[in-house]
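Complex shown without one protein chain; remaining protein chains in place.
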């Protein structure tokens, strides 16, 4: 799946249910934050080692994958409402990051 | 760009800079939350109407697009570290949502 | 209740349950973010008018109050772990804000 296809499917899904009226920029941004909170819940009390161990179990891995997907879904819908081409935005941001942090010059 | 290509480019970018050691699950999840906070800043004091008006200006639109891209970038890197196929996760989540909210049965 | 009393009670509560080992700075900051996500859930699809109407119902008001309290609880525990006096921090921040935004000079 690419970003265009994801956007198309999400908008179609939403319009088939008459939900567009709820999809204001603020509501969608809040929704992304709600889902990110649910994602963080999986990392709340566990160490990085425990998390990496836990995702070997498929149920846990799927639960975390679902939360990541939910955030991406709301961000895609938000981008759609604002007329933002997410694929293009990612290209541009990666390029900007490349200029900001040239290889071999980083403080690392 | 599709999700596989995005993941490949981000991992390559990171490894060229020796940043993998910082990319623990908790750090990446926190990073996604930091960027989402920066995205929310654009919606803090403006109404939905004002936001939709503001993105007609290309600088504002690009600033918001950059923040959305940053969240997606960190989520893609997080999925990578956890062995999650983001494209597959999105497919599965859309399918789950379709079963949870069948067309014509929603309360809307 | 003042901030010192809140801190004292929360630390006592935690220590009586042997939870200190989980209360690292990152875990407590993540926990505050998780609870803030739950707070945002109450504002996800409703307009400001609907929210103000909904809190007239005591169950809804208590549910939101619980989430606000949860965030404040985790922030108080985080401040405790970092040796931060929250009451003093609030005094200083209000004073800084007063210098930053003098009355009668704001753009409003």
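Each chain carries a letter (A, B and C) given by its place in the written order, and its residues are counted from 1.
Going forward, contacts are C-beta pairs under 8 Å (C-beta built on N, C-alpha and C of every residue); 3 or more make two chains touch, one makes a residue touch a chain.
Keep in mind the model is a prediction, meaning the values are calculated, not measured.
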item	value
Touching residue (missing chain; options B:10, B:30, B:64 or B:86)	B:30
Absent chain, residues of subunit B that touch it	22, 27, 30-31, 33-38, 40-41, 43-45
Absent chain, residues of subunit C that touch it	1-3, 6, 9-10, 13, 16-19, 24-26, 29-30, 32-33, 36, 39-40, 43, 48, 51-52, 55, 61-62, 64-66, 68-73, 75, 78-79, 81-94, 96-98, 101, 103, 106, 108
Missing-chain contacts mapped onto subunit A	26, 29-30, 33
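Keep in mind that, in the parts below, only the chains that are shown with their structure count from here on.
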item	value
Rounded Å distance, subunit B centre to subunit C centre (Cα mean)	26
Geometric centre distance via CA averages, subunit B-subunit A, whole Å	3
For subunit A, residues contacting two or more additional chains	30, 33, 36, 40, 43
